[in-house]
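Here it is: the structure, laid out below.
Heads up, one of the protein chains got dropped from this complex, but the rest are sitting where they should.
What follows is chain A.
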Amino acid sequence: MKYTSLILAASLAWTASASETSSIDVTISNIKASSGQIKFALFRGQENYDNNSSPALALTFPVDGDSLHIPLTDLPAGEYAIRVMHDENNNGKLDTNLLGMPTEQYGFSNNAGQFGPASFADARFNPAELTEMQIRLR
């Protein structure tokens, strides 16, 4: 599945001149269930990431196959991190079991967070230094 960068660029909450921006192609892989939707959140800076309430960019995609291609363009300079989840039952949240362990798929930029939630330090990336990133849902 491929969405045009225009849609994403238009969704960004800030503007910047072309000379200060970067682009990165993000691929979400290992999507297992065919139901529900993929919720994608891009955060800019640690504070934005840690607050987790108002991402710089929040997008929702229907599931169409086991991967999803998201080209991000015109990103202003800075450090970013991504959270992705697969809301398989469309209830708007990441479901968990009685111990609080996720029962739906999720992932982070850099595939960070080996033991669960990733810190910004582990998930951060600078789009000026990368052209593509694969996030494997776990």
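Rule of thumb we're sticking to: contacts are C-beta pairs under 8 Å (C-beta built on N, C-alpha and C of every residue); 3 or more make two chains touch, one makes a residue touch a chain; residues count from 1.
One rule holds for everything that comes next: contacts and distances are computed from a predicted model.
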Options "Iron chelate uptake ABC transporter family permease subunit", "Acyl-CoA dehydrogenase", "NADH-quinone oxidoreductase subunit K" or "Carotenoid oxygenase family protein": UniProt name of the undisplayed chain: "Carotenoid oxygenase family protein"
Chain not shown: contacting residue from A:G45, A:P76 or A:G113: A:G113
Chain A, residues in touch with the chain not shown (by the definition above): 96-103, 105-107, 111-117, 136, 138
